[in-house]
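All protein chains of the complex are present and in place, except for one that has been dropped.
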Amino acid sequence: MKKNNLISIVVIIGLIFAASIWYGRNNGLLPVAAGDEALLYDGLFNTILAIAFGFFLVVEGVLIYSIIKFRRRKGDETDGPAIHENLSLEIAWTAIPTVIVMWVAIYSFDVYTAMQGTQDLGGMAHGGMHQTVAQAGYERGGMPMSKATLASSKSDGVLMAGTLPAGGDDVVAIDVSAMQFAWIFNYPNEIATAELHVPVGKKVRLNMNAVDVLHAFWVPQLRIKQDVIPGRSTYLEFTPRVVGEYPVVCAELCGSYHGGMRTTMVIDTPEDYATWLKEQQEIASNDPEAIVANHPASNPVSQMSEQEYLAGKVAQLDSDRQIKHMNH
Amino acid sequence: MTQTLTPTQSSGASGVEPTKTPWWEFFTFSVDHKVIGIQYLVTSFTFYLIGGALASVVRAELATPDSDLVDPAFYNSLFTMHGTVMIFLWIVPAVTGGFGNYLVPLMIGARDMAFPRLNAIAFWLTIPAGLLLMSSFFFGPASTGWTAYPPLSILTNEHVGQVIWIGSILLVGTSSILAAVNFIVTIWSMRMPGMDLFSMPLFCWAMMATSVLALLATPVLAGAMVLLGFDLLIGTNFFNPTGGGDPVVYQHLFWFYSHPAVYVMVLPVFGIISEVLPPHSRKPIFGYKAIAYSSMMICALGLFVWAHHMFTSGTPDWLRVFFMVATLLVAVPTGIKVFSWVATLWGGKLRLESPLLFAMGFISTFLIGGLSGVMLGSTPIDIHVHDTYFVVAHFHYVLFGGSVFGIYAGLYHWFPKMTGRMLNEFWGKVHFVLTFIGMHLTFGPMHILGLQGMPRRVAQYDPQFAPINVICTIGAFILAISTIPFVINAVYSWFKGEQAPDNPWNALTLEWTTSSPPIPHNWVADPVLTTGPYDYGEEYKDARKEAIASSSSAA
């Protein structure tokens, strides 16, 4: 009896482990990972999801078991056993979550610094830490990242906003301006577009400013998001990985048409990117306003002066246009 | 510890009809904590129906990707008012004002709260606050979310609505502070002779932790509201970057309150669960001290995690890391509670009636919300899902699956005490099943929406998300329907229900020693402590028999 109990407990714990790890690897909850950082993210996400799923199975399992096993039978007026506590059990369920949570914190910190923590903490996370990330990513079904890729994300140092993506392995720097309810992307040489184009495989840096209220730049397939704040610049860095078209979403409530503040990010092959840049260059030299004006959502906005925004005049856009824009 | 059977005080026991609270007193400035408790519960439940009606419109709009039912600007007002009403006029007043007021004095053997008149004032502040907020529907209600981030909230078109919103937050805030003062003093100083902190029911521990949080955090929100009000009305530039202000400072002040507020909304519910499980599973609460301490731990940690709502706000890295670690640590004390509850159920004789069903429902759904909370607590994870439906899913799991389920568990458990009538068990089960299904159908799929890329607070969304949104909307309508059996059951039973005995669940805490409903000053004579609050179990059976014998001879 005692031995049987032990065996079944071990078997159950084993099954829960297996189920959690399986679910962590096969949840399919995230969209395509279109950037290098997204791979790191997915490794971390899958790991934490597996842990959460394990706890979920344990607690729900006990609840369901109790409903079946311990429900009162008809006519039974007795009480249960008067168990008030069990010290070793209580120590276990305090210590295990503490250890897990601390481990999650370290792993998260590591991924965080590798993904975008380029500011104050940059120097602190070299060496051993990265190995953890690489290993963990590997173990948990994320893509193993080479140390070099990770390290490069913070060794770039300070970049001048608006530097030309001059050949070689420099960083593509793009100025982003957010306003109710449009994104405008400024490339060097006076190029201003409503659609974001970036070349695959190169590090991209967005220097972001808002004209009126808070917005947030989000590309779900890159797993990165940053508030865009008026009066202060913020930035994002990422390395596009998979060629394709992805939505750029405004994730901070910014007024009536917050839901319509969307555009597209295109990850181009280097050749396509060069071609596109050249086209834009030509348009820009002919008529600098043309591109912005072409964009349905930004059209009424661009004709407004900054003063009008600050006076609180929220642009009342034609909602049909908005929807067309959204669905394009 | 021994158990004694108490000579209860319904008319049968003592031979004298105890004085009853007349019905009209519930509509007056009564200072009786039980009357105030019920006033809070009924008022806040009314606001729950209003908030739910607003949510139903939100869900109806979201049934299609286009913005076709309401104007997008009005949509923003809808969820703003929904969130505000649910948090400030439903959960906070219901769990602290409602259950707290009704139960704390009864559980610690006091005749009333320490400051009865202050108590009444605190309640009567919430009525104008609610009416004020509702009145803003005539002027264009606030539309900048329940978070009201500037500069949007300063530049908003709904100027009047925003000002009204600030006013009513200040009123409920004041009410909350006054109530917190009252609870702290009452629990600390008014316990009956012989009841030390560790023989107090766990609900009182939870109320203590809650009140400390409300006391320390609410004034900071008031400060933020005042500054925001100045920006709106007088043209100062505290939070407006054009004048050199800093919108991020507002976020810090707001979340310094609003994160603790989520524990204000859930700690009393934890307390309710700790009260409901033992009598309905006929076992002592498992790990009394651990649960009591974990409430205090959550209270302490809860004050230092607020910036996890601002991981994408451009806060410095060290701040994000600090708050990530603090946030993740909250999982430990909460886990202690969850595991202790489950251990309480283990081996018991579960009486699977509505109170226990809702309590177990609470554990199972709150768990999901808590686990998604831990995922959000990890900074890099949050950066992707912040301001998406993943967050919406998280907080409805903890607020609806947590707080609301717990409130229902508490209502089914104490309804007989409060009204002297039993609720109908069949309709209670129907209510539970519908709520449980509706809840998971509404909020479960939202996790996927958020991860896949649907932001929150949008009236129009990418059509690829339409099918999942339809499921959510169907779930929301099931939820709306699920309230109907409860409301009918409660109203009908209150007047016509089966008469409740003084102690229908054979429970041990002090509120069950008086009549149902209790008389105005709670007991005819002073109660005497004889056992711990959770001495259930077969081992006490002999002692109980003895006690029955001795107490019946005494009476």
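Worth pointing out:
To keep things simple, chains are lettered A and B as they appear, and every chain counts its residues starting from 1.
Basically, a contact is a pair of C-beta atoms (placed from the backbone, for glycine too) under 8 Å apart; a residue touches a chain by one contact, two chains touch by 3 or more.
Definition applied: contacts and distances are computed from a predicted model.
Missing chain, UniProt name from the options "tRNA N6-adenosine threonylcarbamoyltransferase", "NADH-quinone oxidoreductase subunit J", "Peptidoglycan glycosyltransferase MrdB" or "Oxidase aa(3) subunit 3": "Oxidase aa(3) subunit 3". With respect to the full assembly, the chain omitted from this view is in touch with B. The missing chain, though absent from the display, is touched by one residue of B:Met134, B:Met190 or B:Leu352; that residue is B:Met190. Considering the full assembly, B:Ile177 is the residue among B:Leu41, B:Ile177 or B:Leu423 that touches the omitted chain. The chain that is not drawn here is touched, among residues B:Val92, B:Ala114 or B:Ala393, by B:Ala114. The chain omitted from view is touched by exactly one of B:His159, B:Arg351, B:Lys429 or B:His521, namely B:His521. By the touch criterion stated above, the residues of subunit B touching the omitted chain are 3-7, 9, 14-16, 18-19, 109-111, 114-115, 118, 177, 180-182, 184-185, 188-190, 192, 199, 201, 215-220, 222-224, 226-227, 230, 234-238, 243-246, 249, 252-253, 256, 508-510, 512-514, 519-521, 523-533, 535, 551, 554-555.
The rule is simple: only the chains that are shown with their structure count from here on.
Computed from the mean C-alpha positions, the centre of subunit A lies at a distance of 31 Å from the centre of subunit B. Listing the residues of subunit A that touch subunit B in their complex gives 29-31, 40-41, 44-45, 48-49, 52, 55-56, 59-60, 62-63, 66-67, 70-72, 76, 78-86, 89-90, 93-94, 97-98, 101-102, 104-105, 108-109, 111-113, 115-117, 119-121, 212-214, 216, 218, 220-221, 223-227, 229-232, 234, 247, 249-260, 262, 309-312, 314, 319, 322-323, 326-327. The touching residues of subunit B, counted against subunit A in their complex, run 65-67, 71-73, 76, 143-145, 149, 151-152, 154-157, 159, 241-242, 246-248, 281-290, 312-314, 316-318, 320-321, 324-325, 328-329, 331-332, 335-336, 338-340, 342-343, 345-352, 360, 363-364, 367-368, 371-372, 374-375, 378-381, 383-384, 386-388, 447-448, 451-453, 455, 457-463, 534-541.
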